[in-house]
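Right after this comes subunit A.
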Amino acid sequence: MHDMILEMLGRVLIPATQLFGAYILFHGHLSPGGGFSGGTIIGASFIFYSLVYRFSAKKHRLRHETSLWFEIGGALIYVGAGLVGILFGRHFLTNQGVFPIGEPGRIWSSGMILLVTLGIGAKVAGTVFKLFQELLEGGAEQDGHH
Partner candidate 1 sequence: MPSLIHAPVLIVAVLLLAAFVTPLIGKRPATVNAVFLGAGLVAFVLSLSMTVRVLAQGTLSYPVGGWPAPYGIVVLVDVFAAYSSLVLATVALIIFWFAAFGPREVRHNGAYFTLILLLTAAMQGMVMAGDLFNLFVFIEISSLAAIAIIAIKGTKESVEASFRYLVLSALGSGGLLFGIALIFMITGHLNMDYIRTTLTVTAEQYPLNLLTSIGLMGVGFGVKAALFPMHVWLPDAHSNAPTASSALLSGLVVKVYIIALMRITYLALGLEIFELLPIRHLFLALSTGALIVGSVFAMVQDNVKRLLAFSTVAQVGYIFLGFGLFSQRAIEGGVLHILNHAVMKSLLFLAAGVIIHQSGIKRLSQFSGLGRKMPLTFVAFTIGAMSMVGVPGTAGFISKLYLALGALDADMLIFAILILISSLLNAAYYFPIIISAFFGKESDAGATDPAFVVLAPVAVLAGMVFFFGLFPSIMVPLVRQTALLFVR
Partner candidate 2 sequence: MQATSYALTLPVMVPLLLAVVIYAVGQRSWQLRNGLSVAAALSSFLLVVQHYRTIMADVTLVAEFPELLPPLGVSFRMDHLGFLVAAVVSFVWLLVTIYSTAYMVKEHAKNRYYPFSVLTLAGAMGVVLSGDLFTFFLFFEMMSLSAYVLVIHEETAAAMRAGYRYLILTIIGGLALLFSIIAVFHQAGGVTFTPGGLPLEADGLAFFAYLGFLIGFGIKAGMVPLHVWLPEAHPVAPSPASALLSGLMLKIGAFGLIRVVFQVFGLEMMEATKWNDLLILLAAITIFLGSAVAITQDDIKRRLAYSSVGQMGYILLGIGLLQERALIGAIFHIFAHAFMKSSLFLAAGAIIYNTGKRKVSDWVGMGRSMLITMSVFTVAALSMVGVPPLVGFVSKWELALGALDAGSVAFVILLLLSSLMNFIYYFPLIQNAFFGEGLAHTAQAQPKRENVPLAMLVPMVVLAAVILIIDLLPYNIALELAERAAHSLFLTVK
């Protein structure tokens, strides 16, 4: 099955959603939102993408490993940012004095917060997408009748 309307919609909506998600991510320290909400929105756009192109001939599907990489990458960024504090002779997950804080109110400010927000965003996007995929079809090939 090949749904023209859905694909058209998708072509417009998916980038828009992703842009919105990215905005929320990057402005996490300035405005409402942050890693979790932004990440979820981006993850939702992936889900939409995979649903729209689910039956298309071109197999636009995202690979499972990709979302796992997002997942692990985000987590490692977080723990890594924490360990940097220890390397600098401070405490675990220290921001002040380890990362450049910058000028409050600018996008490139607040050091670890931005970094970790981006990490979380990547991680959550991967998580939401992967959870959905798994629930939708995970282990299905063993069912026989699915």
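Regarding candidate selection, all candidates are chains of the complex that A comes from, given by their letters.
Note that in this section contacts are C-beta pairs under 8 Å (C-beta built on N, C-alpha and C of every residue); 3 or more make two chains touch, one makes a residue touch a chain; residues count from 1.
Note that the structure is predicted; figures quoted are calculated from it, not measured.
Only one of 1 or 2 makes contact with subunit A in this complex, and that is candidate 1. Looking at the complex, you find that subunit A touches candidate 1 at residues 68, 72, 75-76, 79, 82-83, 85-86, 90-97.
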